[in-house]
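Written out below as structure tokens is the structure these notes cover.
Selected chains from the complex are presented in situ; the others are not included.
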Amino acid sequence: QAQSKSLMMATTTSTDNTGLLEYLIPHFEQETGINLKWTATGTGKALKLGQNCDVDVLLVHAPPAEKKYIAKGYGKDRRQVMYNDFVIIGPENDPAGIKGKNISDAFTTITNKQAVFMSRGDDSGTNKKEKLLWKNAGIQLPDKEKWYVQTGQGMLATINIAQERDGYTMTDRGTYIKYQSTKGGNAPLKILVEGDAILLNQYSVLTLDPKNCPNAKYDLALKFSDWMASQNAQNLIKDFRLLGQKLFIPNAK
Amino acid sequence: MDFIVAGFIKAIELLIGGDSSTWTAVFATLKVSTCSMLLSIGTGLPCGFLLGYFDFKGKKHLRTILDTMLALPTVFIGLTVYAFISRQGPLGELGLLFTLTGIAIGQTILAFPIVTAITASTIENIDRDLKLTLVTLGAGKRHIVATCLWEVRYGILAAAVTAYGRVLTEVGISMMVGGNIKYHTRTITTAIALETNKGLFADGIALGLVLITIAFIVNLSLSFLRKQ
Amino acid sequence: MTKKDFAYHLKNIQHYYGNTKVLDIDDLKIETGSITGLIGPNGSGKSTLLKLLAFARKPTRGRIFYKGHLELPFSSTVRSKITLLTQKPYLLKRTVFENITYGLKIRKDKNNLENRVKKALLNVGLDYQNFAQRKWHELSGGEAQRVAMAARLILKPEVLLLDEPIASVDTESARLIRQASLKARDNWGTTLVIASHDLQWLYSISDRQLSIFKGNIFSTGMENIITGPFVKPDVKPDDKPLVKKLDDGQIITLKAPAPKTCTAIIRKKNISIALKKQPGNGMDNQLSGHIVSMLLEKKSGHIMTTISIHDLCFILTLPPDQVSRLDLYPGKKVILGFYSNDVEWI
């Protein structure tokens, strides 16, 4: 029955915008015969759709929120499948002078110099990570400060705003690569801080707890989760290139 | 600026090249907007007629409420419809979430006040003598409605065309209720939002032009209804 | 006469616009198959009455019986039988042909439309070839009026109510409309009620005339109305009659004071006409004026004569022999006489 063989997934925009899913999912459908549809939204909304049982499986990147989610009994079987990383970007002339600094120093410098910084401010996985970084740097999370601009928009829009305003921002590498390509390889914003372990961006697959969502297709979701962790899928992820650059690093256990 | 020019070229490529994802989005858009327009005209015209034709107590208040409904944000409508048709909602059984039908329901709610309000104010403008003439020629209820609407057909057309523009361009409902699922519930507007989000402004412009082309063709084919 | 013989019976009808009473009719019966003329100055309530008779408006108070049955406005039983030609006829935004057939279409009557439209247009003096396919706005004022009339005639209604059907219509067409109205009555037994300011035309068509004034009906036909201001005479202050002074020095004396209104009525039958004043006969009003017009009342052969006394107009109906005997013709000076006691107040 075709009906039962279809699966609905909610995921974050980054997996969709980078083209990863369009590359990966046909393989999954071919191997398992399961038809997978996905809706790409903010992490918060994706989790909410799961909580309301409107989807069957989640692919998200906000580890602390995911853990809370499971603790509340909405999700199950959190399985880490891959990661990429975040970077801090800013104008090439680096007015605040953060290039090469570690992440906490960079944030402190930005605060002290009141350099314009763009925050997504949308409670997305990226935004959650950014808030964590401020906390780690021991800085009270800015809100109404003039130099701290909350865009409330997606990553790319935020980068564009940063470019218009000559500001800094934190982005996932995938979106940055896309941004670079739209500027023909000569983007005004450059990577200034990268490589810190804390900047890792972990993606996980979550199934929904059948106790909360008895109608969700738990078994198919588990199949998807298994498949994502399978050697075959992991290899595919490893080989995925965006504009010639490697983007995701598989790390399923 | 250059992305606008690039968008023009790309629009032509999309349409001529027969890009399959564009065309499925075009069809989704047409299906959903046709459906919601039929529903909203079917309900809005009679309501607008009643509101414009008769004088009754509380009419002014009803008009104020209707005018307020013109300012229902699409995301709000989207959320409300979602609340009903989400699997845990009262209508969850019907499986309308992430379907074109779901979107059409939301868009009907969006278009209904527009059709109703403009129809009502057009009907309000009709000659007192028309009413008397129809009654004294023996017209029953249904004939009065039909004839009055026909007398002000250009106004009704304006109502329909305005509502159509609204439905065709809305994003919030399609996104929330439809989920922007490629090859399924992706409409031109959600596709534009997606491309723009990706930073592919030229693609956004191109899809926008595709949508405008659709609107142009529809309006062109309606223009025979216009005053000669 | 049985109840059925009356097309209409109005009981205690009052109609208000806001707080103003514009119609007040105690009891009015209209015979089936009769032609009733409504006469009255502007704003007297003719159109309002016709709308009530068409059941297109609810009277503020009172009841209207149609053929013995109490009927309510917009009731479907009367709707298809009674039709009203409104004072400002509205043409639908369609062709003349479609305007004329509209009522038939509603009645789902689609036989032989072309021929019937041809006939209806002929009835009002318009020719099918030239007019049927014109748009509603491609007509002169009188042509539009006549198209509206044709749209009513084609319905062969039980009751045909006409509100100023010949305003802005030419003489020839007025004649045609009269013919068509009479034919409707004779062939289909149609009851007609017609309001018009053209008295000659109205007299030439109607069996009975109702005068209507400030919402009150005088069923004896066209009466002469004198409006104020009135003053008290200087001479006899005790028995208080009123007088109206005309600018040319003449004085009209009226009986006892008005209760509250200031409008007097003198019925035609109480007015006499002479060539010279007759001081001996005790008539306290003898006014000199001249004839302005004389019209033939076709049915009776009598002559409707309008006499101008300074700026008042009186209308009398005179037999031909009297006219001939007195050698009356327009322009001739005459004396009108009546007793102040015959004056009524409304």
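Going in written order, the chains are labelled A, B and C, and every chain counts its residues from 1.
What we mean here is this: a residue touches a chain if its C-beta (ideal position, glycine included) is under 8 Å from a C-beta of that chain, and two chains touch if they have at least 3 such contacts.
Model, not experiment: these values are computed from the prediction.
Undergrad: Only one copy of each distinct protein chain appears here; write out the full complex's composition as a formula using the labels shown.
TA: Per the file, total copies of each protein chain kind: A x1, B x2, C x2.
Just so it is clear, only the chains that are shown with their structure count from here on.
Undergrad: Please categorise the chain-chain contact pattern as a line, ring, star, complete graph or other.
TA: Shape of the chain contacts: a line, open at both ends.
Undergrad: Just by CA atoms, which chain is the most central one?
TA: Given all protein C-alpha atoms shown, the central chain works out to be B.
Undergrad: Cα centroid separation between subunit A and subunit B, in whole Å?
TA: Centres of subunit A and subunit B (C-alpha means) sit 35 Å apart.
Undergrad: How many Å are there between the centre of subunit B and the centre of subunit C, using C-alpha atoms for each centre?
TA: Roughly 54 Å separates the two chain centres.
Undergrad: Would you give the residues of subunit B that are in contact with at least 2 other chains, written as numbers and ranges?
TA: none
Undergrad: Among the residues of subunit C, which are close enough to touch at least two other chains?
TA: In subunit C, no residue touches at least two other chains, as defined above.
Undergrad: Help me check something: in the complex, which residues belonging to subunit B touch subunit C?
TA: The contact residues of subunit B facing subunit C are 127, 129-130, 132-133, 135-140, 143, 147, 150-151.
Undergrad: For subunit B, which residues count as touching subunit A in their complex?
TA: Within the complex, subunit B touches subunit A at residues 86-88, 97-98, 179-182, 184, 194, 196-201.
Undergrad: Where on subunit C does subunit B make contact in their complex?
TA: 51, 54, 56, 74, 76, 79-80, 82-86, 88-90, 92-93, 102-103, 106-107, 151-152, 155, 161
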